[in-house]
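Worksheet: the structure to be examined is printed underneath.
Only one protein chain is missing from this complex, and each of the others stays in its spot.
Each chain gets a letter, A and B, in the order it is written, and its residues are counted from 1.
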Amino acid sequence: MAECHPVGFQWVMEAKARGAKLIHVDPRFTRTSALADIHVPLRAGTDIAFLGGIINYVLQNDKYFREYVVAYTNAPVILTEDFADTEDLDGVFSGFDPEHRSYDFHTWQYQGLAVQAASGERDQEYEDRGGQDRERVSAVREAGRGEAHGSGGAKIPSGSPDTDETLSHPRCIFQVLKRHFARYTPQTVEDICGIPQETFRQVCELLTENSGRDRTTAFAYAVGWTQHTVGVQYIRTAAILQTLLGNIGRPGGGIMALRGHASIQGSTDIPTLFNLLPGYLPMPHAYGNQTLDTFIEAESTEKGYWANMRAYMVSLLKAYWGAKATPENDFCFDYLPRLTGSHSTYETVMAQLAGDCKGYFLYGENPAVGSANAKMQRLGMASLDWLVVLDFSLIESATWWKDGPEIETGELRTEDIGTEVFFMPAAAHTEKAGSYTNTQRLLQWHHQAVESPGDARSDLWFTFHLGRKIREKLAGSTDEMDRPILDLTWDYPTQGRLAEPDAEAVLAEINGWDSNGRPLASYEQLNSDGSTVCGCWIYCGVYANGVNQAARRRPAGEQNWVANEWGWAWPANRRILYNRASADPDGKPWSERKALVWWDQEKAMWAGHDVPDFSAAKSPHYRPPAAARGAEALSGIDPFVMQADGKAWLFVPVGLTDGPLPAHYEPQDSPFRNRLYTQQRNPVRQVLPFRHPDNRLQPSGDQPGSELFPYVATTYRLTEHHTAGGMTRWLPYLAELQPEFFCEVSPELAAQRGLEHLGWATVITARNVVECRVLVTDRMTPLTVQGRRMHQVGLPYHWGVAGYTTGDSANDLTGMSLDPNVHIQEVKAFACDIQPGRRPRGPARAELVASYQRRAGITEQTGMEI
Amino acid sequence: MGVRSWIEEWPVLRQVADSDPLGRGAAAKSGASKHLAPRVATADKVVKSICPYCAVGCGQNVYVKEGKVVQIEGDPQSPVSRGRLCPKGSASLQLTTGPARRHQVMYRRPHATEWEVIPLEQAMDMIADRVIKSRRGRWQWEANGTRVRRTMGIATLGGATLDNEENYLIKKLFTALGAIQIENQARV
Partner (left out) sequence: MADGVPGMALAEQPRQWGQRMAEALAGEQDPAAVSGYPEHPPRVGFFTDTSVCIGCKACEVACKEWNHVPEDGLNLTGMSYDNTAGLGADTWRHVAFIEQRKPLARQQAGLQHETGPDGFRWLMASDVCKHCTHAACLDVCPTGSLMRTEFGTVVVQEDICNGCGYCIPACPYGVIDQRKGDGRAWKCTLCYDRLGVGMEPACAKACPTESIQFGPLDELRERAAGRLAQLHEAGVGDARLYGADPNDGVGGDGAFFLLLDEPEVYGLPPDPVVTTADLPSMWRHAVAAAATLTAMVGIAVAVGRVSDRDLDVWAVPTGGAASVARS
């Protein structure tokens, strides 16, 4: 956190000054470790074992917050007899279909619920077709449906499940959890992670001592946690632990994703992601004769706020197609293109190589350096008809055709590359107005200070005028194909000499308005009959009363510590999600010290420091009538209002593609056997679509050839640079602070491989080789894993061939193997070799890779096994 | 300048008269030092902004003079950042006004070995034509017998420094064009 979010780290320092203990878990001793009380180095890629071990400690020693767990989680819920755990099936859960590499979720259900085919992850009709359409069901799962409902839970069947509030029924989730993690002992943690048992015990004690009524513990992770073939389950493990400890929805608690880009949260909320529409509404998948009704039926929930999904969806369709969207034409639902599986950025690369994808826009993104297997990214771009790069400088993704590594090796020749490339200079944040959503869901408006220079334009300008031109060129077309673009509402007012679209007008559309054109104040006002317009339901209220709430800037010193009048947070300006959980079932704060919101009996309202994330007038003693649906169906003790049952899920009956509970699997390329199960890797990880000569995977564990890649590499950022470097490597003031690509190794590894401090090293994987300068440092520690001395190699991933400071790209080493839920690449843990000296030049570079592949016996099948 | 005021400006005189016996303080103050005017104080306006790097969302004050950004620093009023910035945020001035930024549209023809500069308007026209062509060329009404109404010909990948409003328009436009391969750093 000190490394990548230094200004956020001030609050950690503030907490430390008040006596908080800081535990830093990281393979490397970083600038964060330097200020921590305890640094816990572990083998990269083993966090589930580590966190699972803590869960086991909590459960075995009764350290969980019992009242919280019983009232607010699904711990008492009883599962059906059909569920079988990884502990029973040696590393897979019941429902595993090896042929399609996917799970059937039916056996993960709650006992007592009506048997229902649709389960949130798939559409009703598909499920009804049964086994004959397994291919398609797998495809739907591949489509990243777990991300939909990113602001809440997936659908569960209707009815009330059987529960046991004593938590003793052998099939209640609490007991299932206890059995599942029972083998995650301190010894197991030591064997897998390389963490000594004494250190581990200390961590367990600190965590549990600092959780409960009077104390809370916060987890913060940088999104390296997501960059694993089990990335979502990493977060799940932390969620289970924090829920057991009662650290969710309370001040000083939570699991904070420290995201790395100014509006990366906004980019998921108002997504430019293939599988989502604004507000985590799922993009529709291709089914025969699907209507808006069947779509809603399959995707919405019965209880909680997702029950109103039709209102959100219809209001979005009205925002897109305005008056053309009518009840008669299903509000133009048919205009939405349909998915047929995963179409993530990595599949897009494969589509480019296959010649299917012809044109590519890069809006301020540098995949030639920043995406996994950067060489494949470049090769994909070399297969395009045209490429448009919008950026400040001539980044590697704009210039690979003349100076990319493949030009130097002779694998590509500039004259042979037919791709047209447009470089469009971009406007800076000071040259445009708009909102960023920061990592705490806070929208903050930045005002325009000056006009952009020369031809530089905002992405808002580019997109608006491109759309305008396309519509002009297609005007008059009667082709049905063109209806969605011609019927689109695309009439934003422009201003100034450059005809810049008015960003606030776009924000107003995102917020939405009623049938009289009045700005809406809350998503609770959205209707499903087409009378409201709203571009992103979770952002509804950001333009309440026609005022740009994101631009509010009441100084910190002039308001309370929650600072609700600075910017605007979704949903409904609530700063801590699910904060009803900060009070006990009766509505009283668990302790005065940790008070946040509470039930004011006199006023019969929820009150507090923060905006209560709960129906303001719903008493803690409210219990819904049997027929209730939507928010009404949640009781006064259901704090997790976006979940289908209002509870925190320790066990996930629907919504995840790779299991209802986290289990430790080894990374795709690992020098170690899975110590817990015969199942080596996540059985449903996504690798098959990326079979390609330039994306070879490695033998793992005790497979022959794995000894050629004995070290564990991990990639990361430095404080002085930003991701793929487009905003830092060109700046002299930052370049001089970290002027070269380096690797970090321990003195012991340096001795083992003959690496010299400040000398050169060549790092090798089955994909590629790179060279870097060597920093031999005590900050990199060897660990003992499964009785073996194990070394890790640290690789910052900022560099590329262009810019003011240049170097090889660490992402040339990484492969495309993805988490199956969200299609994020595994770049935080992979096996490699390291040798002293510089890498070969010209064709010899590829030859070195080929020789490793030959010696390791690598084929197109390697690493593809279940 | 009259003789008297000229004399009063003279360091030796000031050295003695200003109780600065060694002439290393008030007496040594140069004209430039006396009239120092920090550019934050002489700016025409201060514009409220947010740092474009990581997702902490630090407040920035952007100082503008004569239509140019002359300084960017932390906004002390922000409850998020309390006026502080990291090295990247502190380099925002160089990011936005430095020489590394390109101000012209560049075009690389198929098989060409060099860039050429083309007008913005022409580039926009060319890009619009290519979108229409690639969209049509790879249009699909059906896939495996099911209606999909989409094009596989166009893809986008956005960085996550895009404003919400920009993301909204990108998603809206490309979805209406039938493109589905719309992606973002948020995946990476």
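Quick note on the criterion: a contact is a pair of C-beta atoms (placed from the backbone, for glycine too) under 8 Å apart; a residue touches a chain by one contact, two chains touch by 3 or more.
All values derive from a computational prediction rather than experimental measurement.
J.: Among the chains in view, which touch the chain not shown?
T.: It touches the following shown chains in the full complex: A, B.
J.: Would you mind spotting which of A:L734, A:A766 or A:V849 touches the chain that isn't drawn?
T.: Among A:L734, A:A766 or A:V849, only A:L734 touches the chain that is not shown.
J.: Just one of B:E73, B:D163 or B:E183 touches the chain that is missing; which is it?
T.: B:E73
J.: One chain is left out of this view; which of A:T199, A:N308 or A:T862 touches it in the full complex?
T.: A:T199
J.: For the chain left off this view, which of A:D610, A:E720 or A:E826 is in contact with it?
T.: Checking the options A:D610, A:E720 or A:E826, the one contacting the hidden chain is A:E720.
J.: For subunit A, which residues lie in contact with the unshown chain of the complex?
T.: 2, 6-7, 9-10, 13, 29, 31-41, 194, 196, 199, 202, 718-720, 732-740, 742, 746-748, 757-758, 773, 775, 777-779, 781-784, 804-805
J.: On subunit B, where is the contact patch with the chain that was removed from view?
T.: 3, 7-8, 10-33, 36-38, 40-41, 71-74, 83-91, 93-94
The rule we apply is simple: only the chains that are shown with their structure count from here on.
J.: Find the geometric centre of each of subunit A and subunit B from their Cα atoms only, then give the gap between the two centres in Å, rounded to an integer.
T.: It comes to 27 Å between the two C-alpha centres.
J.: For subunit B, which residues count as touching subunit A in their complex?
T.: For this pair, the touching residues of subunit B are 45, 47-60, 62, 64, 67-69, 72, 77-82, 84-89, 91-92, 94-96, 98, 100-115, 119-120, 123-132, 134, 136-139, 143-173, 175-188.
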